[in-house]
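Only one protein chain is missing; all other protein chains are in place.
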Amino acid sequence: MLYLILIPMLPFAAFLILGLLGSWIKDRAHLVAVPAVLTSGLLSLLVLTEVSSGRNVEIPLYTWLTSGDLRIELGLYFDRLTVAMLLLVTIVSSLVHIYTIGYMHGEPGYARFFAYIALFTFSMLMLVLANNFLQLFVFWEAVGLCSYLLIGHWYERPVACAAATKAFLVNRVGDFGFLLGLLLVWYSFGTLEYRPVFVQAHERAGEVMNLLAPFGGTWDVSIFTMIGLLLFAGAVGKSAQVPLHVWLPDAMEGPTPISALIHAATMVTAGVFMVARLSPLYELSPAALTVAALVGAATMVLGATIALTQTDIKRVVAYSTVSQLGYMIMACGLGAYTAGMYHLLTHGAFKALLFLGCGSVILALHHEQDIRRMGGLKDKLPITYWTFLIGSLALAGFPFTAGFFSKDDLLVAAWSSGPLGQVLTLLGLLTAMLTAFYSFRLIFVTFWGASRVDPHHASHVHEPGRTVTMPLIVLAVLSIAAGYLGIPEFLAPVFAGAEGAAHHGGPAAYAIMAVATAAGLAGIAAAYYVYVANPGLPDRFAARWQALYRGSLNKWYVDEAYERAFVAPTLRAAAHLWQRVDVTVIDGLVNGVARAIGFVGWVMRLFQSGQTQHYALGMTLGTVVIVALYLLL
Amino acid sequence: MTDIPWLTILIFLPVGGAVAVALVKESSVRWTALLCTGLVFLASLPVWFGFDHASGAMQFTETAAWIPSPPIHYRLGVDGISLPLVLMTVFLMPLCVLGSWRAVDTRVRGFMASLLIVEAATIGVFTALDFVLFYVFWEAVLIPMYLLIGVWGGPNRLYAAIKFFLYTLAGSVLLLIAILVLYVQGGQTFDILALSRTPLSPTLQAWLFLAFFAAFAVKVPMWPFHTWLPDAHVEAPTAGSVVLASVLLKMGAYGFLRLSLPLLPDASYRFANVMIALSLIAIVYGAYMALAQADLKKLIAYSSVSHMGFVTLGIFTFTTQGIEGAVLQMVNHGITTGALFLCVGAIYERTHSRMIADNTGLAGPMPRYATVLVIFALSSLGLPGTNSFVGEFLVLVGTFLWSKIATAVAALGVILAAAYLLWMVQRVAFGPAKNGGHLSDLSLREMLVMSPLVVAVFWIGFVPNTLLAPMHESVARLLAARSGVDGPNAPSPQLATSVRRPTPAASPAGALPSMSARESRP
Amino acid sequence: MTIPWSDLVAVLPELLVIGAACLLLVLDPITTVPRKDGLAWIALATLAICCGITAAHLDGRTTVFGGLVIIDGYGAFWKLLLYVVTGMTILLSLAYLKEERIVLGEYYGFLLLALVGMMVMVSAADLLTIYLGTELMSLSLYILAGTKRYEARSLEAAAKYFVLGAFSSGILLYGISLLFGATGSTKLEGIAAALGTGGVEDPMLVLAMLLMLAGFGFKMAAVPFHMWTPDVYEGSPTAVTAFMAVASKAASFAAFLRVFVEGLGGLKANWAGLLIVICLATLTIGNLVALVQTNIKRMLAYSSIAHAGYALVGVVAIGSAADATQSGQSVASVMLYLAMYAFMTLGAFAIVAMLRRNGLESEELESFSGLAKREPVAAFLMLIFMVSLAGLPPTAGFIGKLYVFMAAVHSGLTWLAVLAVIFAAISAYFYLRVVMAMYMRDPEGRGAGIPALATSPALTIVLTCATAGVIMLGLFPGPLVSLATQAMLTLR
Amino acid sequence: MSSVVFFYLAGVIVVSAVLVVALRNPIYCALSLLVLFFHVAGLYVTLHAEFLAAVQILVYAGAILVLYLFVVMLLSVNIEDRFHHQLPVAALLGVMILAEMILLVVGRHPTGASTAEFAVTSEGNTEAIGEVLYSQYLFPFEIASLVLLVAMVGAIILAKKDLLTGPREGHARDTVSS
Partner (left out) sequence: MIPLSYYVVLSAIVFVTGLVGVLIRRNIILILLSIELMLNATNINFVAFSHYLHNVAGQVFVFFALTVAAAEVAVGLAIIIALYRAKSSINVDDFSILRW
């Protein structure tokens, strides 16, 4: 079994080699990285065979730290869930690696880039394979770091650096909750290993803690709710859920392969994965689940509405990612973990595809990202076009694509989960329509119609090299095929305990399937009607519903709100605190004391007048005073 | 092995080195200093490897009569708490010498001599087991440090130096009186170990604690006694800042651990809430201050205030994790902050400005430098995989057992740390290069300085047990001593060994949300 | 009438010094200028011999001349200290007088006569002898203060010193007379006996005590009788200043302790109360006013006042000590403190004395600027002395303070110790200003304008002794401590 | 009778003392001091200290005062135009001190000796003093002689003219021009 360790370790080795010798390897970096990742991909296939036979494998690595009764053993844990993620990560990562060869060709930071994505792959794998909460957290942060480094890959661009910092900080806010949740877990269970915790959890359902104890009040909350919510805060950050979704779109400043790998397929789904992984805990806290579901739904709708009007090709896809993540979180929140994970996997495929598609478009147009300066590319970039189309269909839930099956599963499971679920399902259907609309808006505006491309690029717009197109094709295949691999059946056993027999079927299921499909088609149709049939329309809509349009275009002003509410006040407070309190009051006191002492000395010095008889007087006076004191006391 | 007086060697080798530096010819001063510090580091290895992890007692102890009456002895020894600090000190010193190889070009002799004296004195502080001896070393640090800041410092150095000197001195003189009172009240001895066995009345303990506090809190420095730190750091030469941040600040925290807790257990426990409150203020406040700084050194100085807040926080949680985390955090802070100061020094040598605004976009011209800087910044903001994470995590674990709210506040500090450090990195390392390509990247010497630190950062990050293992027994002993005392609110013995959620009786009122579920559990 | 020969043997050291002094006074006119140094060496030789003799008296206690003089360990300790100090002063003067081109053979004679006075003070068992000793010392010092008469400052110093000195000795004498009236004796044990047999309530006693306190306070430079100190120290020739600051202070403390412990021991409670006030005042004035001085000699004068304050802490501790052993330890602490103080102060003054600028003595703080650049050794020594004066380890100053404060804490005067130690922290500032000037400022002026140290073998010896004293006593105070403890036992 | 004598002497002593302090002309001051000396001597006689009385006359009146007058003449000291400006404070202080002293001294409960009626006969006489002086007071006597020695030599040194100008007044700071 030990070869399994290689799965994460190969990318790590690649990272080390590239990190240390990068300056020497330079353009040959892919020769190190790609094989490493491919191999671990193949190895994960081996694990698949292991696990699908029902055996879960656990490999202890080493004791990381021990202190008192805190003892952290790093280890790898393979079960169906992890293997599924494993495959997603390794496959997408491998493809992105290959894609990168073409995409980043000739960049100065070529080796560095490969080093980072290798590191990311390693961290993501470790995150997925974690067998305890702390390891999860450690690599949770590690992937955050990689995302930070990769977003800021082009460090000369201030925007990119700002985006990187923002991503990291927003995630930190989420991780703040995660960390506290972690501590609470240890505090309550005395261990951080998954399985002991899960085992205890069942026995100890209904345990409560009094939140107001410090203040003498009483407010008992189930510890599982506390744990669940705190950990979920981490998920909110990582998976760009409302209200911490703001970092993801900015993250698009990074190179496109990154957007595909980290900000679409893998890292951002870590939150969903975490919820699924910890389903035994979440199951014990309906409250936490409900919150998750609502947050998910909100994100889902918000993302979709914003995506409608964005003009930056990558941002459209980014917001669609936000929206799709909303779907998954909502599903998990409604207890439909399988469906959530299923959608996660398919989404991983087609969203990666879409991003890489964007990449090849951008590459072809010499880093032009504004869809208003595109159009008519379908003949110039056939492969990109067709793969992109497939991706969009999957995203729109077009029948018989992977997206169709997963989204359908998801909605059915949601519907069958109870009244809340049914309400949210309706929202889901609405969003499905919006999704279809904006994804085909993208298709039509970018690939159809007349070319609005900057003329002196227009001439030599051509399909990028094979390293770019090959991944597209593979992913396109996957975005169809993923629907037929029986993923839900594969995953179901993992959550057997969690979700009751959330079986699909029955009339409701077919109804929803029908409606969802209809919604998707409607969306596509609408997009066609608006952007192809009579192109004047969008502007008129915009003019008609000014407020809505602006809001959507400006992402509902969330960033501005945060700027006003948190960032600016903090900095101002810091500056004031420093000047007013630290320098003036505290340090002022210190120096004041010193100055006062000096002044006293200066005054006393004046008694030393140099007049002999003053001195004599002083002596006498002193004597008298002392006698007086003596007589008094 | 132990019959060789390694600790004495550790202390007096630098002294000899200082003398040698004063005598050798100008050209070879640097090499002599480097050689000496290197030898000291080598001499520390036997202590490190010869240290018996299984025992929490003092090891490598040496005793010699010094002054007959009152009985003052030359008594040395290390345990799991002092060992890491000694090691850190001797590990950093050669780097300091290397780091100021070029930076210091005037009166190198005196500079190196002062540096070596500081090393000797700090090692003495960390190993002294006699209270007067401790005090002697404690104060002996001041003068050379004063010279380091005042002679080789920046434009405003006189002010900074005298401020540092007087402030810390004013704090520590009270310690002297406390020592004498302890001697008079506590069985006519200066032996720290013996004193820790003599019970004292709570009131007396309280007074003594305050006296100790004056000395240690200024040194740490705890809020609101921190204002000397930014001035001193800004003006001090690079090596001075490194020594100051990495070693001197630790003396204060070490004082709390070695003296306040064992000698005044009840008082320490009674004041724990206050101390924790101050630490929390320091954590958040320091971070806020750091956000407002435009001067790199000031920024790092304030970040030190914040980080040392974690140390004191951990100490006063009276939990295994808290204290071990605190000790580890001391070492981490020593390595990371020292490294950051070295980074600032390196850039100052090139652009002659410490202002963030003057040093932007260095990643272009100086990729190696940027890499190193980012690594240390990340370590400083406690990214998992780096040293600081382990320390802070342990401290948080300990704190969580003491009070959840406190933990939340402390964790807030972690966010802010990320804020000011990443913002700093964003401005300094990234963005368009301001003063173009003419900046030379880190030289081989500078890489020699940085790489050991980088290794240390990740080593502690991935295998913290190398440092934690020696601590366990000593910390256990420390806490056992605490719980051994039948003070007004002595915790249950099991609290001492490992605080698995202390009973409300053991905890200051309201510090802990009690978990009603606890009772139901066996 | 019978001449008690045995008694004369007992005071052999005094007689030797007297003889040497007279010899010097006689030889001076008949020696040519270049050979006047020989006189100094004669004096040194005498001191060496006396050391030998006095060392034999370190234990035991015998009263001679019908109880006017007492030969005991306590006195012996002080005498030894005084020999060392005088010897160093003589060496310093050798260098100093040459530098100042003062040709004055009597100088050494007067030093020795002053020494005799001090020896009498420390070994007197009768107020009469003490008075005479004090006067002998004072008169010699008046004259020595005026030896640099071409400088108006020196004369003024002499005049002030004389007027105030005479004034204070008048007060002292009046106090003695009252004490005589109240107790019917001038012998210390007589007084002690009288006090032992009641009469402690006698208000006249209190007045007498107070007036004597004033008299001794003047010599010890305790506030409010300190005001002459800065002026006289500044004006007198630096070598003499050093002698005053160290020797006369030590002798006065010795006599003071003997009178107030042996004689007025019965009134402990009363004078301890008075002394606390004086002690606090001394600490305050000494330390705070020193902060604002720019003239090194003046600063050192205030510092000497401050140090008198620290020593007084020990004295107060004696007064409020619970039992004999504690008060004994307190006495020892005061003895130690002054011994330590002697070395560091002498060292500091030696450097001040020999610091030359344009061939002139330069006492201003500025003239120390950048000394470390050109005179690294001298600067480093000065650094050591300053550190020691500030009471930082590992120097003698620290050990001295350690003992004094321990005595205070022992006698339950922790609050006093706290105050004292805080003042010590404050005092660090003005000592460090010298360090700052030497190490952190650049010399102003150029050429001969830059201050330099006028070195000479004699000076080297002095500085070596002082440094050795400061460092050795700082690192290994053991021997001296045991010496003081042993000597202290003979005081009762 | 004796009380009459005492009060006469005391009265004159006090008055002359005040005059010494109060008179403007130094000569008069010295002279009134002379008066004081004589009466003090008288007081000694009434206290059976004839020897001291004699010494008082000889030393004080005969030597010291003459010395004073000599110097006053020599320096041709002119009449002091004003007192030191701290006169009021000093006067007030004087009164206070006097009050304090009398309070402390008179307020004491008399010990038996003070009111003893029998007069001292033998102690007063000269050979008694001479006896002790040369036997048990030998040492102080010696010291006293040293004091005088110091005084003589010192006086010479300080007043010798040739030493007045420093050998290096050339660069001596604030040198005295003589």
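Per-chain numbering from 1; labels A, B, C and D assigned in written order.
Heads up, the rule we're going with is that a residue touches a chain if its C-beta (ideal position, glycine included) is under 8 Å from a C-beta of that chain, and two chains touch if they have at least 3 such contacts.
None of the values given here were measured: they were computed from a predicted structure.
Shown chains touched by the missing chain in the whole complex: A, C, D. From the options C:D28, C:E100 or C:E234, the residue with contact to the chain not on display is C:E234.
Set against the missing chain, the residues C:Y131, C:F368 or C:F430 yield one that touches it, C:Y131. Touching residues on chain A toward the chain that is not drawn are 605-606, 608-613, 616-617, 620. Summarising the interface, chain C meets the missing chain with residues 127-128, 131-132, 135, 139, 142-143, 146, 149, 152-153, 155-160, 162-163, 166-167, 169-171, 173-174, 176-178, 180-181, 184-187, 230-232, 234-235.
For chain D, the residues touching the chain absent from view are 2-3, 6, 10, 13-14, 17-18, 20-21, 26, 29-30, 33, 36-37, 40, 43-44, 47-49, 51-52, 55-56, 59-60, 63-64, 67-68, 71-72, 74-75, 77, 80, 82-84, 86-87, 90-91, 93-94, 97-98, 101-102, 105-106, 110, 113-117, 120, 123-124, 128-129, 132-133, 137, 140, 144, 147-148, 150-152, 154-159, 161, 164, 174, 176, 178.
In this text, only the chains that are shown with their structure count from here on.
Here the CA centre of chain A is 102 Å from the CA centre of chain D.
Chain B and chain D, compared by their mean Cα positions, are separated by 70 Å.
Residue positions of chain C touching 2 or more other chains, listed in rising order: 206-207, 426. Multi-chain contact residues, meaning those touching two or more other chains, occur in chain A at positions 614, 621, 623, 627. If you check the complex, the residues on chain A that touch chain D are 613-614, 617, 620-621, 623-624, 627-628, 631. Residue ranges on chain B touching chain C, taken from their complex, read 66-70, 107, 110, 132, 135-136, 139-140, 142-143, 146-147, 150-151, 157-158, 161-162, 165-166, 169-170, 173-174, 176-177, 180-181, 183-184. On chain D, the positions that touch chain A within their shared complex are 84, 86, 89-90, 93, 96-97, 100, 104.
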